[in-house]
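Dumping the structure here so I can ask a few things about it.
The complex appears here minus one protein chain, its other protein chains still in place.
Each chain carries a letter (A, B, C and D) given by its place in the written order, and its residues are counted from 1.
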């Protein structure tokens, strides 16, 4: 396979710094780590350093500053950061979908249009989830405001969202899985829009992508390709043996945060996303437009908003063609 | 790592960007509202802290057994960054103003009570004796007629440090709390990597801090100190 | 909202849970490592702050024009919670130790330099005159032989406040920085809603704070004050 | 008026252990009498005065004022301290009126009374000033006015003029004499200045140290106002000086060891015709 063409000069005594978020939606990365795919593909001489982030914007800052070489991130923060620093690329997809809109059981919300005058939580400003939410609200003609004439969007770390929902601080939340499922299981919330109805593309939008620093791609193209291979292999593994995957994901989570997770939750999370290496450029451009409209993208004119330079799918092509 | 600082680019906003952020913030953005909201929270917490802290300090200075039992606890609490209480505040009060005010109050009260304790313990015994001799008693009249003014220089120092602590706690608390505020703006700007707005908030905070220090505390202190004839 | 506090349940860890968290933290968990790592960062930043702050303060006290030009800037910077610098620190240095140390240093330096400035400006002119008369000159010998010891009571106050500020900045910085540390542990525990560990970290911070204040600063201050015969 | 019987006082001192500051002191001060206490530093003069004022508890023995046991400070026995003890945050007027305010007197009334006393110490111009704006002598004047406005039966003065320079001190002495002549308060006056004691008092009490006891009493039987030229005053000053010289040597030796001795002749001077002076 592709891992055979290791270039000794490139992989000797190098530490590859891989970034990821502590979310179940990063399952392929977790599996690749747990099963040692990265190590296997990189070769013996490469060391792997894993850095876990709480949110995508920290991740994006880190990849832009060279703090990490490559990793897994959502498109929202990646777009924001790319438009500023333009020094990293999206090299592959990992999975799509994976987020749900839940509403508090006793908030009297039965449809998206009921969200007028309600408070909806998202993990971070500019995140992929916010973009979905804004699209969703736009479809129903609901404005984003800070008063009761529209819907109010606030940011909450997912862990805080659980508490906030319990305390009726928020009425709804568009969160990555398994947080939504967890709230449903707790009985505090119910699913309002399921993962495969979330825009854009009804759940078939990029949620987790692989990104790599320009410098890393230039100096270690082989390692970048090896990482893509690891990702592909992990995706296959999950598809082949989901039950085993749940356990592995839980183990990785325990390593990253000190606490594992119920396999049921992991199962529901994985059920709610679509594993794929493909990257939908149109969806990304649409997301960028939403971000722009929300005022998150500054110093760029709308007509110049072209994100094709952010995608560098040549490595992915090389890997898939080698198969 | 230091070299990075000089490799500006997107890492530091240009003056134009900062001006633009100021302009946007004040005209269409939430900057003005954020300032007002933050100041409101700050002032509420600050007032509570000062009143509570001064009273606590008085009790500690006055009742030896309190000082010996709970005194060390206050010292211990004083050393805990109020941000560490944040998780509890969120659980107890929710992600709302109450939590932020709680955090901010906790951040400023202990310092204030230590300052008040020191101030009252350091009152010249001659003043206390003179007051008692002239019939000021030992209770509340003594407290507000003699102890508070006599301890004023110390109290003032306490107030200034408490103010600084309160600011720190406020911003930290607002970073996670819901609503409008400078801390929330900071967090939002960070999320979308908007360094110009971040710088603009830092400048706003610095200006408010300097102004409040200069216009309120320093002036008050100077006036009081003038009265006291610069005794230290 | 206050009633919530008494509606414990999941909102406050029981003593057993807390003990368990302590036990786990020290035996298998990262508590010990976190303490060491945090203290390491803290001490590095603190040393830088003290040295830098004292020197800055001296320069401000000594050179009027510096005081009048940059003095107000230091006051302004002092009022900015160091957490507000965090986004910049992250962009400049990355989510690593350097960023945390930067934040912490920034948090403590300004206070220290203000204290040092006040301390040096308040040195009794008689001491300065006596020293000059006996040939201590006007340079470095004067600085370390007379100014530093004479300003010691003020410097000590500055050091204690700087220490408190440094702690606050450290925890705030660590909340987002990567690696091992009390702040990171706090954040992790918060993410998984582990209130017992949170309380346990709060207690650890309080104990470290109290111990360091008692064993280092208070002792040092008392010894110095004893020497100074309790002059204020 | 003031009755002190067998009073002793012991302090727990960190360095010296139990320190016997006063030992079996008995003293009687009549109404309207001006009594001075002199004695070397640390002999317990202030301790005694503080016990009369009610600031310190009497452990052993008994102190009665006007036939009543002293239980705490009260406006009938007002103290004038060496460090004036004015409140820096109040104006001269408010400082003087403070005691009246505590009695619940109305603002107008108490300001009138206070102004009267301020006038009596020649400070009308400074009623609105703050203490730090006054010179040391003026501050002591305010302290005296503050004491007099309470109209106490007894004035207790603990080295009230010690911090002043000699010129000011002299002026205040003559002011005090004038006030005493006018109001005939009972005054207990502590000083290190023997001339001051002799010039002002009806009776001078010499205390000895370690432990503090009353060593000797001198009646000043000269006619009022006492004058420096009066040979009686002259003679008394010499005698008290001699009495104190022994005590003083004791103290200095305790401080500096036996290698130091006071040249005795400096105290009484080479010729007996010279008057004693404030040692």
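The working rule: contacts are C-beta pairs under 8 Å (C-beta built on N, C-alpha and C of every residue); 3 or more make two chains touch, one makes a residue touch a chain.
Computed from a predicted structure; not experimentally measured.
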Among shown chains, those touching the left-out chain: C, D
Candidates D:5, D:132, D:192 or D:215 - the one touching the absent chain: D:192
Which residue of D:31, D:103 or D:122 touches the chain not shown here: D:122
Omitted-chain contact residue, chosen from D:105, D:162 or D:232: D:162
Residues in chain D touching the chain absent from view: 40-41, 122-125, 135, 138, 162, 165-168, 170-171, 174, 192-195, 227-229, 244, 248, 251-252, 255-257, 259-260, 262-263, 266-267, 269-271, 273-275, 277-279
Touching residues (missing chain, whole complex) on chain C: 124, 126-127, 129-137, 141, 145-146, 149-150, 152, 224, 227-231
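By definition in this document, only the chains that are shown with their structure count from here on.
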Centre-of-Cα separation between chain C and chain A, whole angstrom: 38
Distance between the centres, which are taken as Cα means, of chain C and chain B, whole angstrom: 16
Approximate Å spacing (C-alpha centroids) for the pair chain A, chain D: 85
Overlap residues in chain C, where contacts from two or more other chains coincide: 91, 94, 189-190
Touching two or more other chains - residues of chain A: 61, 65, 157, 160, 163
